[in-house]
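Taking it in order: structure first as structure tokens, then the write-up.
Heads up, one of the protein chains got dropped from this complex, but the rest are sitting where they should.
For subunit A:
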Amino acid sequence: MKISRKLLLAVAAFMLSSSALAANAFKVCWSHYTGWEPWQYAQDSGILKKWADKNGIKIDLTLVNDYIESVNLYTTGQFDACTMTNMDALTIPAAGGVDSTALIIGDYSNGNDGIVVRGGKTVADLKGRDILMVELSVSHYMLARALSLNGLSERDVKVINTSDADIAAAFAVQTKAAVVTWNPPLQQVRQQKGATLVFDSSKIPGEILDLMVVKTNADPRLKKALVGAWYETMKAMSGGGQTQRNAIAAMAKSAGGTEAEFNAQLTTTNMFYVPADAAKIALDPQLVKTMDTVRKFSFAKGLFGTNAKNVDAIGIEFPNAKILGDPKNIKLRFDLSITEQARDGKL
């Protein structure tokens, strides 16, 4: 009897302390992609811890090896923040009712995503071919954009859903097929014999955005710490000198490639190294147009789920108070306030 009471007290004390701890500890996830490698560096270099300490919190950064799994884990509530693209932020957490904020616009893909075909020279040559790609991903979105810009539609091709891990190997033997993929597999695919890049994301600049997304109701200290750590990391990787060399070397290693490969990928990634540049794209009216294209594509593919009756079901809010879709159901927000604080040096 005595023992069990002691045990009960101990358990209660443990639960109290862990919940008290939980209020100050936050979990953030990321996955491998050129534009997200800085997060690993932010952690290893101590920059992330420095900003967490400054805000009186703890940040637990986790690498989730499978990209889509990381977004799903964020959506189901395992993480407070996670890296993802603008399209996935809209179709997974926002469509799943998780009010999310695009806290950091890290970069846009400027050639990091591409369409490669063997024995063809233009997008028109895709007609009638098998297309290997991850269906319903940004690759699918880019294919739809490429086809429509060239007067074709998805009916003109046959899509084979192929895991991104196997795309490069599959393309090596599917001599008639074309692929749509992103870096690093894109780099391997392009190097194959007879392969031609017929379209890439630099033809639709600013449409594939890579973000750090956070729950809208998350603790403001977490938001400040993440933005602060990010721009300090950006400074390290672009500021020149030994610090930059170290940072690039560390990121190349974390990405699993050579420095030359990583630098090549950086040239097709339009990084926003300073908060002012990220603020500029967030305020550009083009962002609203892009999100309109993205949401129309997503709704047409059924990615909003069965609850959504029309394309306006989910509201998207922009910094200039412009709203797309239902203003009563805003689930994706582009919030500039903390980026502006970073820009003005007030973090």
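Heads up, the rule we're going with is that a contact is a pair of C-beta atoms (placed from the backbone, for glycine too) under 8 Å apart; a residue touches a chain by one contact, two chains touch by 3 or more; residues count from 1.
Keep this in mind: contacts and distances are computed from a predicted model.
Asks: Write down which listed name, "2-oxoisovalerate dehydrogenase subunit beta", "Metal-dependent peptidase", "Ion-translocating oxidoreductase complex subunit A" or "ABC transporter permease", is the UniProt protein name of the chain that is not shown.
Replies: Per the UniProt record, the undisplayed chain of the complex is "ABC transporter permease".
Asks: Would you indicate which residue among A:C29, A:A81, A:L132 or A:A282 is in contact with the undisplayed chain?
Replies: Counting the whole complex, the residue in contact with the absent chain is A:L132.
Asks: Hey, which of A:K158, A:R245, A:K289 or A:K322 is the one touching the hidden chain?
Replies: With A:K158, A:R245, A:K289 or A:K322 as choices, the missing chain is touched by A:K158.
Asks: Can you work out which residue in A:A124, A:A172 or A:L197 touches the chain that's missing from view?
Replies: A:A172
Asks: Identify the residues of subunit A touching the omitted chain, counting contacts across the whole complex.
Replies: 68, 72, 75-76, 91-92, 95-98, 130, 132, 134-137, 154-155, 158-163, 166, 169-170, 172-174, 303, 305-307, 331
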